[in-house]
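Inspection log for the structure reproduced underneath, given as structure tokens.
With one protein chain removed, the remaining protein chains of the complex are shown where they sit.
All chains are identified by letter, namely A and B, in their written order; residue positions are counted from 1 within each chain.
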Amino acid sequence: MSHFQPSTAFEASDGELELLPFRFERLDGDQYLVSNLVGDMTFLSGPDLRRLAALDLAPDDALYALAFEKLLLRRKGQRAPLQLLAMRQRSRSSFLRTPTQLHILVVTLRCEHSCPYCQVSRRSTDRDRYDMSFETAARAVEVALSSPSPHIKLEFQGGEPLLNFDLIRAVVPFAREKAEAAGKTLDFVITSNLALLNDDVLAFCKTHDIVLSTSLDGPEDLHNRNRPRPGGDSHQLAVEGIRRAQATLGKERVGALMTTTEASLGRVEEIVDEYVRLGLDGIFLRPLSPYGFAVKTKQYAKYDSRLWLEFYERGLRYILRLNREGTYFPEFYATLLARRMLSDIPTGYVDLRSPAGIGLGALVYNYDGKVFASDEGRMLAEMGDRTFELGDLATDDYASIILSDKLIDLVGRSLTQCAPQCSSCAFEPHCGADPVYHHATQTDPVGIKPLSGFCARQKGIMTLLVDLLENSPEDAAVLRRWAA
Amino acid sequence: MEFAAASQSLGALREAAYRLIGQATCQIDSVDGVHRCRLQAARSGDADLRARFLDLVTDENLREKLAAETGPTRNLILALAFGALATAADASAG
Partner (left out) sequence: MKPLALSGRAIAVNAREGAPNHQVLRLVTPADPRVRGPQDAVLVKGGGSVPTGPPSGLVVQVGGEATLAEPGTICLGDEFDYLAAGDVIAVHADSRRVRTLYRRASRHNSFLTTERCNHYCLMCSQPPKNIDDRWLLDEIAAALPLVDPATRSFGLTGGEPLLQWERLVALLAQARDVLPNTAVHVLTNGRAFASPEIADAWAAIAHPDLSAGIPIYAAVDSIHDYVVQAEGAFDETVLGVLRLKERRQRVEIRVVLHSITAPRIVETATWLARNLPFVDHVALMGLENTGFAIANDALLWIDPIEYRASLARAVDILDAARVPTSIYNLPYCVLERPVWPFAAQSISDWKNAYLPQCDQCAAKRSCAGFFSTGRPKQSRAIEPLRTFDLTQA
């Protein structure tokens, strides 16, 4: 049909093309991971990357189609690619307009466990010294509610917060009343090992719609080894607590967090099985954090990020298999990152923000009234490093904390968009600044990224996820469901 | 290793050296139109350190070229996103 033009009539001619900003990361064997301005990722071979960079594209070139779809190039004068990138970049940054939502109250430092990896707890019976007072808690609630956010999450932590349950019992109705007067909505979480859970606590949680978050490190022997307590029955108590809480509050109102230790490394399947067996709604395969007792007891140095990544990949692949076989059970870190890779809706996850989420995403009120930019910052202070201490409830209010020179300086230095090696990193759109981690490990909030365990883990997990999303359709379908 | 200053930017060499931190130290001297890089491996017997460094330099040269070529477009996009050009903000992103 002569009145139809051939496909070649619509292909770009020489000199008509122009690159859009993109970044790349070298992988093994002359393979590259390429990401556009807003983090759409694809794999390219070395020759293809160099051909793309030189705009050396043949007509009817598969590389052209890929590059156009991934917003890596445009024809000169085209406006849609720029508008799409601008709109998406704006959406990705919109978390900046959401002020501090998470407020953590450390209601006591005391704990009946003596976990070697624990950051901060005290095995002490000295209530006066390590418990938060009602006056301090009330002041923390007032500061939290004066954050501009219309929705506030209050988390009770410890130590073991149930050792100071009387305070929680008093603060919750107080906070509800204040929130109502301020026209804000409130969510409550108690982070507890559940060893002290009783009907009284459960009834209170039920009445006040409180979520329970607990610790479960895996099967009994591993859990009890990681989490010693008098009687050696931590696992049994946690499992009983989870079951009772699930029965009373509902399965979706109970979550568990695991901590990885050297002893966990070879046992990821068993750990996952334990979570599935207990009907928990997913698992967060976490790295051991370099704070508090974890550093003092040399736990942190015992395995490096490479070993942890092997553990993570093995665990994730095992979990994906369970999902493919019909059990919906997400791994939460992969979910979080997949959500960032597959949509432009900001996740607000405090550790994966730039500027950093310290203070701006979360505030921590210690038992003694000291205010910290993050939970890890509080742990550092327990070790004598007060870098992330922002103020004191006795003298400060929300504005003086958030606008403190200290926080502004820390946040200002935390921009990955201009940090060495981050600024040219292909993963940067999905990553974040973790100034507390880098301060703790390198005494520098920016950190030298080639030496950073955080950086190595992030790159490793994200490369794995992009590989699954691009090259493994069944796993990609599972990841998409998690991220939905 | 030596690079002709006329064809090799110092910035890219520095970036490549930065990425080697932990694996090697790299001292860069620029004399008489030549950048001289002295690599010292962190572990002895690191045979392909030189090749790795050259790969990193190649990557950094490409990054430099891309940054120069796409910088104006990047600024235009950011202006569309956040600047005076960002009309009707967020309606479509919602």
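The working rule: a residue touches a chain if its C-beta (ideal position, glycine included) is under 8 Å from a C-beta of that chain, and two chains touch if they have at least 3 such contacts.
Because the structure is predicted, anything quoted here is derived from the model rather than measured.
In the complete complex, the hidden chain is touched by one of A:F24, A:F68, A:Y117 or A:Y312, namely A:F68.
Only one residue from A:L19, A:L33, A:L72 or A:M87 touches the chain missing from this view: A:M87. Although one chain is not drawn, the whole complex shows that of A:G29, A:G326, A:G384 or A:P473 it is A:P473 that touches it. For chain A, the residues touching the chain absent from view are 1, 3-5, 7, 9-12, 40, 64-65, 68-69, 71, 75, 78-80, 83-84, 87-88, 342-343, 473, 477, 480-481, 483-484.
Everything that follows uses one rule, which is that only the chains that are shown with their structure count from here on.
Taken together, the chain A residues at the contact with chain B in this complex read 18-24, 26, 37, 49-50, 53, 82-83, 85-91, 93-94, 344, 420-421, 424, 448, 450-451. On the side of chain B, the complex with chain A involves touching residues 15, 18-23, 55-56, 59, 62-63, 65-67, 69-71, 73-74, 76-78, 80-82, 85-86, 89-90, 92-93.
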